[in-house]
Structures are given as C-alpha cells and as structure tokens.
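Only a portion of the chains appears, each positioned as in the full assembly.
Chains: A, B and C, in written order; residue numbering restarts at 1 for each.
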Amino acid sequence: MSGELRLRRRVAFSETDVAGIVHFSNYFRYFEDAEHALWREAGLSIHPVESAVGWPRVSASCEYRRPLRFEQEFDVSVSIAEITTRTVRYTGTITSNGDLVATAAWKIACVDKQPDGSLRSTEIPATVRERLEPYVHRPSAVGHRPSDTA
Amino acid sequence: MSGELRLRRRVAFSETDVAGIVHFSNYFRYFEDAEHALWREAGLSIHPVESAVGWPRVSASCEYRRPLRFEQEFDVSVSIAEITTRTVRYTGTITSNGDLVATAAWKIACVDKQPDGSLRSTEIPATVRERLEPYVHRPSAVGHRPSDTA
Amino acid sequence: MSGELRLRRRVAFSETDVAGIVHFSNYFRYFEDAEHALWREAGLSIHPVESAVGWPRVSASCEYRRPLRFEQEFDVSVSIAEITTRTVRYTGTITSNGDLVATAAWKIACVDKQPDGSLRSTEIPATVRERLEPYVHRPSAVGHRPSDTA
C-alpha cells in the first residue's frame, strides 16, 4: 500500500482572485478535501452524524511554488506522516502536469466537546487508529523519525 | 425607526475573482452579514448556542448592477419586507459612492430539527417576532401588500 | 442532444456552516461550476487567457428545498434557457438520491472592458453563440417562451 490518497481536480472560477491565480487560502481546502477522501477510502468519516469526538486543526502550513489558474487541472496527494495517541500529522503535495505546485503539512487533534462547549484533547479511538494505520507513510526507513510529542 | 440596518464594508482580496471583481456569490454573504447584524441590533442572535429552532434560506436572489473591486468601500442595507407566522422576507441594497451596485431579496424559514435530522417548518417564536417587528419596512401604505403564504 | 450538463459532486467540509448544512451561498458556486463545465464540453472557456469579452452575472436566484450535509453526494444539472444577442440565461437543478434539493436561474451578460475599467454590454461573439446553441433547452414546444429583452 502506498499510504497515499490522490485526487485530481480542476480550478473553479470562485477559487481564483484578482491576481489571476488561485487564492492561497484555497490550497488548504484542497488538501483538506484530499484528507477527508483518505478517511473515506479507509472506511471512515472525519465528521459522522453522531460522534463523540472531533478533529480540529492544531497547525497548518503550505509552501507555494507555482500558481494555479482558472480551469487548470492538478493532483493533490496526501499521506499520514505520523499518528500519535492524540494527533494525526499529514503531508501533502500538489502537482500539475508534472510540476510541483505546493507542499503542505498539517496536524489534527482528537478532541471531545466539554459541556461548556470547549474542546479537550482526548485519545484517538482504536477503530480510527486501525483504519488510518495503513496510510502512514513509512520511508525506506534507515534512520528513525523523531516522535511527535504534541 | 427606519426599519433598516446599514453596514459599511471594504472588499477583501479573497472576495475577488480572476475577472478582477467581487465574485457574485459573495454578495449573498454581504447581505447575510447585514441581516445578522440587524438581528444583533434587535437584541437577538440568529444562531444562539442553545436554540430549539434554525433559520435556513428558502430562497435568495440578487440583481447585479455594477462590479465591486478590491478595496472598494460599499454600504449594505437590509430591511424586513414581511414577517409571516413561519417566514421572514428581506430586501437589501448595496451602494458604493452613491451608485447602486446590487439589490437582493431573500426569505428564511423558522424550522425545528427532527430526531432524524430533517428540518420541519415551525412557527416563529413570539420573542423573535416582537424584536424583529420594528425592522419591518412599512411603505407609505396606501395599498395593501399581499400576504406571503409560504 | 439533451441541452444539459450534469455533474456529480460531494459536499466538502469547508462548504458547510455551523447549522450543519451547506451554506446557501455555495449553491451558487455549484451551479457556476456546472455552467463552466458546460462551456468546456462545448469547446469553450468562459475565461480564456486572452479574451476581448467577459461574462459577469446580471442576476442569480435559487430556491432551496432540502439541505445538503457533509459528504453527501448530489447532482448538479444546468441547461441554457435562452440566448439573446447579449445575454445567456440558465436554469439549473440540484438533486440528491432522487430528491429535489434546489432549483436556480441566472443570467450572464457579454461585456467588454472599457479603458477606464468599466464594463459595457456587447454582442455575444458568433463562435460562442454557435457552440452554446446546442445546449439551449427546447421544451416540447406547444407554447412560446417570451423573449428575454435584457
């Protein structure tokens, strides 16, 4: 298993801005959509109708290499870099016609909702962990990756 | 009382599109923001943390007269055209520097959420009706306006 | 030819709102994306890199029948109701699992950009008209549809 989910998309008009290119904030939506497709492929939903837990973003970053323009086709690929007991860390890439467009990294945390509405970090349910595990990217593994302690 | 809520805004970069003007879908967000400001001025929230009812759109329409551009200042004004037992109908106008930019009309319905998640039309709570009444636009009123039966 | 373009989509997380359903403004983006897919199927782009003309919205309206929720699949279909010398009028429908979700109507105008940046109505280029003509919905035509005089 490649540990990767790949989606092909095309730039929508409403995603562009007056500079003639996709607004930078929309790249984060592209990556999120691919992340959620990964969950579906794993037999999960990140937001089922009834769920005791939620998955807010802890951090998100993107490096922009090339612009995307209206109607341009591109590929978004996402894999899981690491699962800790309470967080999932992803990396993603956007390419178009063989060119690197953007790279991104982000982390989500498993939380439960307190009676006062606040969100509290909690452990990832075992069933979720099991289904996401096959998507963890394992590099050819000579060295060790430092553990995420968040 | 004027029965009108007026907001001044400035076009954000992310609201524009590759044609160099505000994307037409964002006008609906401008009008909605003014609608919600009207509720706040009336001492209400359209989506309080705990609420038995919700207010989905039944219909929305907009006529576009002039484009809006990045950083352009404009005014959004909203008033209530009619309140029926179960719906609120609004009209709104966007102007910029004295020029008419757009006009809009939309209707929201009061609903409660069924156990299966579906939405069912219900009567507007009396407290909401009382607070919105002062914002109903009453034209100088020779003739009668036909009642909205939706 | 059916005179219709149909797209299947799935609701993205970023398209939902705190009411738990797709924000009403996003329906306009769904319809616009299907409209632009219709242009592509017709061998056109509504916004080519070099173009003497643009196509702003003149009006847009939508009637909402049922909510759409996160990850729900739905179909958007668009056809052209009428082409005049300067405008194109569309109608569209969203359905999901056989249920009607929304209907919409909108009109775009062909404009050219004046040296001062303002937009002026102009005639639709012949090549565009020819390619869009097959998508004009011709109902089985006992009565006549009144002409759009915009």
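Note that in this section contacts are C-beta pairs under 8 Å (C-beta built on N, C-alpha and C of every residue); 3 or more make two chains touch, one makes a residue touch a chain.
The shown structure was predicted, so the numbers you read here are calculated from the model rather than taken from an experiment.
Of 4 total copies in the complete assembly of this structure file, 3 are presented in place.
Convention: only the chains that are shown with their structure count from here on.
The two sequence copies chain B and chain C touch through a face in which the numbers common to both exceed half of the numbers used overall. Farthest from chain C in terms of Cα centroid separation is A. The distance from the centre of chain A to the centre of chain B, each centre being the mean of the chain's C-alpha atoms, comes to 35 Å.
Distance from the chain A centre to the chain C centre is 31 Å, each centre being the mean of its Cα atoms. Mean C-alpha position of chain B lies 23 Å from that of chain C. Counting partner chains per residue, chain A shows two or more touched chains at residues 13-14, 49, 69-70.
Chain contact summary for the complex, chain C toward chain B: residues 18-19, 21, 24-26, 28-29, 32, 47, 54, 56-64, 67, 69, 117, 119. The residues of chain B lying in touch with chain A in their complex are 13-14, 16-18, 20-21, 23, 25, 49, 69-70, 117. Against chain C, in their complex, chain A makes its touches with residues 12-14, 29, 32-33, 36, 40, 45-47, 49, 69-71.
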